[in-house]
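Every protein chain except one is present and positioned as in the full complex.
What follows is subunit A.
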Amino acid sequence: MLNISQLTLIRSGKNLLENVSLSIQPGQLTIILGPNGAGKSTLLKCCSGALQADAGHITLDKKLLSNWSLADLAKKRAVLTQQIHLPFALTVKEVVSLGLAPWALSDQQATKLIHDTLVEVGMPDTETRQYASLSGGEQQRIQLARVLVQLFADKPSRTRKQSQEGKYLLLDEPISALDLHQQQRVLRLLKNLAQKGLGIFCILHDINLAALYGDKLVLLEKGKVIFNSEPKRLAQGNTIEAAYQADLIRLSHPDNQLPQWQFRQ
């Protein structure tokens, strides 16, 4: 379990995070929501070990995050940040294979794993294409494939059940550049991975998709957690309307009665 407890982060006199406590459970898709500047990406950077908090602590499997070595951490969790620009002309296969850096796989195993993962993110048979020639949405899926191989590498065979248990995926808006079809494909993939035992921390902008796919929603506002529970709990009250300060109508999804929101014109 990735456990965040009473985390506070202060930068230039401003509380970017204030007393944030939450946990990312294996087997759950936890979605982080919040208006711009609420501290979502900052929280992700703390959880991934890139930023040190001023107070509070984060533990990963009951061991303080700061006590993990970089090499062990790289085998335990993968992080996808927003928009990665590559200065040199690498092929898709070369980019995805960077995710295998923490592991020692044979060429054959690596080739197979990369091929299978590219199929899974909807980019089959693109190995030899130039990364720079792809569209923003395609690049985003290639980067997703890169972090996925980082987690799958120790069990390259399809019996992923054990290998993913107790591993974590931290994603910063992984579907921001994708079209509708691909958004659905990636969200279904994440849901599926979570059901197989992966703990996923995912920042999303779209509250409707978050309510539809998330096992747990965490709403941040000005660095504080103002909601941390199952999506259906948002069907009462006006937490979302207040946090985003938007004029919304709440509906109920016809398939599963989960709350959804629409603009009032």
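Quick notes on this structure:
Rule of thumb we're sticking to: a residue touches a chain if its C-beta (ideal position, glycine included) is under 8 Å from a C-beta of that chain, and two chains touch if they have at least 3 such contacts; residues count from 1.
Definition applied: contacts and distances are computed from a predicted model.
One subunit of the complex is not drawn; among "Thiolase domain-containing protein", "Cytochrome c oxidase subunit 1", "Iron complex transport system permease protein" or "ATP synthase subunit b", its UniProt record names it "Iron complex transport system permease protein".
Among A:Leu17, A:Ala78, A:Leu217 or A:Leu234, only A:Ala78 touches the chain that is left out of the view.
Although one chain is not displayed, its contacts with subunit A can still be listed: residues 48-50, 70-71, 73-75, 78-79, 81, 84, 86-91, 94, 98-99, 101-102, 128, 130, 150.
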